[in-house]
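With one protein chain held back, the other chains of the complex are shown just where they sit.
All chains are identified by letter, namely A, B and C, in their written order; residue positions are counted from 1 within each chain.
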Amino acid sequence: MPEAIGFVGMGIMGVPMALNLVKAGFDVTVTNRTIEKCKPLADAGATVAESPEDISKRTPIIVTMLTGPQAVDQALFGEDGAAAGLGKGKLVINMSSVPPSYSKDLARRVGNYGASFIDAPVSGSKKPAEDGTLVILAGGEADQVERATPYFEAMGKKTIHCGPAGSGSHMKMSINLLLGSMLSGLAEMLAFGEKGGLSREVMLNVVLAGPLSNELFAMKRDLLASNEYTPQFPAKHMAKDLKFALDTAHETGAWAPATHLAAQLYRMLVAADRGDEDFSAVFDVLRGAL
Amino acid sequence: MPEAIGFVGMGIMGVPMALNLVKAGFDVTVTNRTIEKCKPLADAGATVAESPEDISKRTPIIVTMLTGPQAVDQALFGEDGAAAGLGKGKLVINMSSVPPSYSKDLARRVGNYGASFIDAPVSGSKKPAEDGTLVILAGGEADQVERATPYFEAMGKKTIHCGPAGSGSHMKMSINLLLGSMLSGLAEMLAFGEKGGLSREVMLNVVLAGPLSNELFAMKRDLLASNEYTPQFPAKHMAKDLKFALDTAHETGAWAPATHLAAQLYRMLVAADRGDEDFSAVFDVLRGAL
Amino acid sequence: MPEAIGFVGMGIMGVPMALNLVKAGFDVTVTNRTIEKCKPLADAGATVAESPEDISKRTPIIVTMLTGPQAVDQALFGEDGAAAGLGKGKLVINMSSVPPSYSKDLARRVGNYGASFIDAPVSGSKKPAEDGTLVILAGGEADQVERATPYFEAMGKKTIHCGPAGSGSHMKMSINLLLGSMLSGLAEMLAFGEKGGLSREVMLNVVLAGPLSNELFAMKRDLLASNEYTPQFPAKHMAKDLKFALDTAHETGAWAPATHLAAQLYRMLVAADRGDEDFSAVFDVLRGAL
Partner (left out) sequence: MPEAIGFVGMGIMGVPMALNLVKAGFDVTVTNRTIEKCKPLADAGATVAESPEDISKRTPIIVTMLTGPQAVDQALFGEDGAAAGLGKGKLVINMSSVPPSYSKDLARRVGNYGASFIDAPVSGSKKPAEDGTLVILAGGEADQVERATPYFEAMGKKTIHCGPAGSGSHMKMSINLLLGSMLSGLAEMLAFGEKGGLSREVMLNVVLAGPLSNELFAMKRDLLASNEYTPQFPAKHMAKDLKFALDTAHETGAWAPATHLAAQLYRMLVAADRGDEDFSAVFDVLRGAL
């Protein structure tokens, strides 16, 4: 019989992810700072706990899916935090997106209680979370990742073991860095072409018909064609992620010139009070229409 | 009955492209500076002419597929050049890759003879040329592009009318600029990830499993994984293309920061005497292994 | 009669600065974590205190000259910290180099005790500290800067009131950013010239004979000419300062492209284990001799 699992954080991502665990037949206990947000899970058959501490006393595996380091710290080590219930045999899985240096530190602090740790940020947002098609980027000991795999399979379509604790976060950051530079690269190409008299619609057709075509570009096509940047992933989040990537480059000694460039471009959007628009608005920076 | 077509330039691209015209049933006349290279076409049923001048006197449509501006100039305006046979009703189609400013100038000079002009560089190399799956990027008057379309359909899978004369070349350059920045972006991501302890194989798996996946990255996967950069598209050609793009940015006032960056990176390969390797060798620049 | 002054931090800078206060006839009390380092001051006639707390109880003005935020925090708010003696009428002057955001926060925390605050980092190192020729970059209320001016005049040749608290630190960071980009700019010019066959000695002569000549370039001439980068200001410190500048650019929305570039160049030195050399070693990065 599979181990019971606890889930802290009933946000946009947490609710569908936990629901998929319930649907897969696992014994799921959930909690959230605003406890009302647990209702969809209660309706689906999950147990609702008062606090992370409460969860960690009941279940051997505890997932956190929260907004960032501060919220994770609060959930694990704050008042009523999960740490109170940690010990040998317990496994903490942080699926929140956090910097790799924080993940490594978290692994150490959880380890101090005798418990195991996996960092497992996801690639994909609300829709894939609902559909159970997330890609899960896991960092930790191989046997613990294996232990977590049945749960990951309920939430995602693919689990990739990236290496020791912290590797999941580093992989997520690496992907985001490529995301940022690919989209600003496309925007630059469109701006360059327009200066030479080309129509952006025709350029998008050509790119999407050839070997450079990819889902990201297809997804952004209408936003770029219309200059209406309805937020799917806000520019301010990209700016923040790239800032974290620069911090990491500084720590590890990676060169990262395109990341430096992209960080500046998305920051210019934020500085122009357009950080809430989709990050494809970087097109306006590059065509001089800020 | 379709118009007869002439084809100047029996190189790696020219031979298969002209063969596809013959196979499609067109009346094809070919020539080449080294006349022996016309043999496969003669064998297939094409007429062989002595010179471009000879061609332009026989056929209303003349294609040039040569190594660059100098060779095109020679073929059109040199001794025995096609210009001698140009006049009202004739159509010159330059499919060689050349800078947009050269294409515009060429349109003007061909126009001086009363003839029409299309610039139509292709996206795709030897294999697609053989398979007739090139993408043809055409610039010129709409009626002339329509006139040329049956021939383009024999050589390619798709023809895109990009705008007036010069637009095809500008489109080709825009695509190459994106090609250069996307591949150096992937290389940077891999170098960044490795500094954080990730395996490049795992990273390539993750990228190719997600929304950023594209044919270019898939094609370069083994080269990047092995650091054996068997040339598909040599770095020195990318360096040259990006230099032309910077020239064009200077002329048109486009900003193009990522193109400036990529131009430097590929140039560093050339400066390190590695310009003959595939342009994916830019990975070695970014991981500090030059 | 002038107010008595306390001085916390008897390091390479602190000792000569405090000695100049004694020589100017002020009533000076000093302390240091390792109390023995106060000996030169005791010999010169200064009072030695046991702790920062001890100092702040005796003197209305307290200077801190320490290695960074952590040491300053310890000196002011740690056990035996100066905060215990703070109150209305007291003035804390932090002359240590710290990020502007830390300075602003420090002003607020000192203000919570009813005391006043100036941040006053210096431009210049050991020699100017001994000669009393430092330039003092002061941030704070005008009347408090005026109150501190007699003491600044004993330690430096010039005091510049940069604005409210935090402005001194921001000015210091701005100057360092220019320092970093000017020197890497000179290095790039030399590398560019050498590729064209010019002698670096001749280039340095030309630069130093013309309108671009400045003390920094003159000071680095021999290091650049010889490729022997005896540390005057280690590359790792420049890399750190530029990283702080990028953090600040991210916070304030400044663009700062040359700072991004310089940050990468100096970081490459650190990544190549050459962070202890003088920052003029950036020349080796730019001439491809890392």
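Here is the rule we go by: a contact is a pair of C-beta atoms (placed from the backbone, for glycine too) under 8 Å apart; a residue touches a chain by one contact, two chains touch by 3 or more.
Because the structure is a prediction, the values reported are computed rather than measured.
Student: Which of these touches the unseen chain: C:20, C:97, C:248 or C:280?
Tutor: Touching the chain that is not displayed is residue C:248.
Student: Just the residue numbers, please: which parts of chain B touch the chain that's not shown?
Tutor: Touching the missing chain: residues 239, 243, 246, 249-250, 253-257, 260-261, 263-264, 267-268, 270-271.
Student: Mind listing the chain C residues that contact the chain we can't see here?
Tutor: Contact residues on chain C toward the absent chain are 100, 123, 135, 137, 158, 160-164, 166-167, 170-171, 173-175, 177-179, 181-182, 184-186, 188-189, 191-193, 195-199, 202-203, 205-207, 209-216, 219, 245, 248-249, 252-259, 261, 265, 286, 288.
Everything below uses one rule, namely that only the chains that are shown with their structure count from here on.
Student: Rounding to the nearest 5 degrees, give the angle of the rotation that lays the CA atoms of chain A over those of chain B.
Tutor: Resulting rotation angle: about 180 degrees.
Student: Grab the C-alpha centre of each chain and report whichever is closest to the global C-alpha centre.
Tutor: Ranked by how close its C-alpha centre lies to the overall one, first comes A.
Student: Taking each chain's centre as the mean position of its Cα atoms, how many Å separate chain A from chain B?
Tutor: Here the centre of chain B sits 40 Å away from the centre of chain A.
Student: By residue number and range, which residues of chain C touch two or more other chains?
Tutor: 268, 271 - these are the residues of chain C that touch more than one other chain.
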